[in-house]
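The structure follows.
What you see is the complex with one protein chain gone and the rest in place.
Which chain is which? They are A and B, in the order written, and residues in each are numbered from 1.
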C-alpha cells in the first residue's frame, strides 16, 4: 500500500515535470504562431527571440503557457496530447485502418512473437546440447557469451536487404532479427539454469542410478525454470526492439517502427510519442504476461 | 564443387579435432580451453570462405571473409572516422554522462525510503522498454550530429544503471548496518565504508549491461538521421549500395569495440570486487 502511494507520487512528479518542460521547449514556436495571429509578445520578432533563453521567454510571456500544451506540432507534446492521440488511434479507429495503432502494433507484435518463438526454441535446444556435450560447451559457449557484448542489432538493415534481394519480405525478415536478438540471452540463461543443480542433488540421482534423460526431466529442467524465465523476459524485450528496428531500413509502411520513422520524416511529434508509448506499453504487457506465467509455473512447481 | 566438398571435410576435421581435445585428458588445461573455441571460430570462417567461393554466392548476399578482411584493411581511415564519430563521441560520452547521472540519482534516492519504493518499480519498467525508440525525438531536439546520439545513449543507459545502483546500495545486511550503528557512524561514513563497497558488484553489473546498450543506442540512433559519417550511417548507406563487404567491416568494428569495452569493464570489476564469491572462482 505504501509502495503504491510512492509509485503514484513518482509518476505524478514525472507528469508534472513533463508539463513544466513543455513550456520552455515549445515557447519559441508558440510565440511565433501567436505573433503571426496578431498577439502582443515580448520581445517582438522571431529572429530577436531565437538566441534568447527559453525560460526567460516563458517568464516574459506567461500568458502563452497554455498554448505550449496545445500546439499541433510541438517539439515536446504535452502528456494529454499523447494520451488523446493514443485514444484516437486505438479505440476510436477501426483496426483495419492504416492509422490505427492497433493495426501497426499487431504488425510489429506478430513479427516479435514469431521471432521470439524461433529464437527461444533454438536457444533452448542449443542450451541442452551445450549442457550434454563437452565439445559444444567448449566450442560454442565462449562465442555465445562474447556475442552478448556486441551490438548485433547492427546486422538488422543488412538482413532485411539481403532477404529482400532473394525475395523474402514482410514479416519473416523482422522475425529473424527478433529471433537472433532473443536467441543469445536464452542460450546463456538456460545453460546457467540447467547447470544450477548442486552436487548433492546430482549425487542423489546417481544413488538412484537415474539415466541422463531422467536426470534431465526430473532435475535439470525443473531447476532451470527460474533462469529460463529471467532470460525470456530479457529476450522478449530484445525481440520487440529487433522488430521495431527491422522496420526502419526498408521504409516499411506498417508497424510501430514505421510510425516512428514516418513521424520523424514529417515532424509529427505527437505521432512519434504515441508510437513510442504504444511500443512501451506493448513491451510492458509482454514482460508482464511472462511474469504472470512465471509466477503460475513456479507456484505449481512449488518454487515460489 | 570441389571447394564445397573441401568445406565439408574441413568442418568434419575441425569438429573431430575439438572432440579429441574436449574429451581428452588435458581438457581442463587453460591452453585447451582457449584452443577449442578458437579452432571452432577459425573452422567456421574457413568453411564460410569455401562455401561462398564454391557455391558462387553473390556478394550482395554474403561476402567471403577474405573480401571483408580486404575491405577492412583498405578502409581503415573511413572505419576510424566512423568509430570516432559513433563510439567515442556518441556512445562513450553518452555512457559516461548517463551512468554518472544514474549513480548520482541513486545516491540521492538512497537517503529516502519513500523515493526508493516509488522509483524502483518505475525504473524497472522503463529499463525493459524499447528506449531506442526515443531516437527520432532526440535527433529532432539535438540535431543530426553526435550530440543526439549521446542523448539517446544517456536515456537508454540511465534506468538500467539506476536500478542496479539502487539495488546495490540496499544490499547490506541488517547485521552490517547494526554494526555501523554501534560505532555511532555518520551517514557518509557508513556510505563510503559499507554501502558503496557492498554495492560494487551491482554497479559493475549495471555498467556492463549499459556498455552494450550504449553501442546499440549510438548505432540505431544514426538510422534516424546523421551527418555523412558514423557506423550506423555507413551501414545503412552501404546496405543501400549493396556493398555488403563494407557493412561487414563495420560490424567487425562494432564487435571489436563492444568486446573490448566489455572486457575492460570486466577487468576493472575483477580488481574492485575480487572479494565477491562470483569473482573468487
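Note that in this section a residue touches a chain if its C-beta (ideal position, glycine included) is under 8 Å from a C-beta of that chain, and two chains touch if they have at least 3 such contacts.
Going forward, contacts and distances are computed from a predicted model.
A.B. asks: Name the absent chain as its UniProt record does, using one of the following: "HD/PDEase domain-containing protein", "ABC transporter ATP-binding protein", "MoaD/ThiS family protein" or "DMSO/TMAO reductase YedYZ molybdopterin-dependent catalytic subunit".
C.D. replies: The record for the missing subunit names the protein "ABC transporter ATP-binding protein".
A.B. asks: Which displayed chains does the hidden chain touch?
C.D. replies: Looking at the complete complex, the unshown chain comes into contact with B.
A.B. asks: If the hidden chain were put back, which of B:26, B:112, B:189 or B:241 would touch it?
C.D. replies: Missing-chain contact among the listed residues: B:189.
A.B. asks: If the hidden chain were put back, which residues of chain B would touch it?
C.D. replies: 173, 175-176, 178-186, 189, 193-194, 197-198, 200, 273-277, 280
Here is the rule we go by: only the chains that are shown with their structure count from here on.
A.B. asks: Centre to centre, by mean C-alpha position, how many angstrom separate chain A and chain B?
C.D. replies: 18
A.B. asks: Please name which positions on chain B make contact with chain A in the complex.
C.D. replies: 15, 18-19, 21-23, 27, 32-33, 36-37, 39-41, 60-62, 114-115, 117-119, 121-122, 125, 128-130, 132-137, 139-141, 211-212, 215-216, 219-220, 223-225, 231-232, 235-236, 239-240, 242, 244, 247-248, 250-251, 254-255, 258-259, 261-263
A.B. asks: In the complex formed with chain B, which residues of chain A make contact?
C.D. replies: Spelled out, the residues of chain A in touch with chain B are 2-3, 6-11, 14, 75, 134-135, 137-143, 146, 148-151, 153-155, 157-158, 161-162, 165-166, 233, 237, 240-241, 244-245, 248-249, 256-257, 260-261, 263-264, 267, 269, 272-273, 275-276, 279-280, 283-284, 287.
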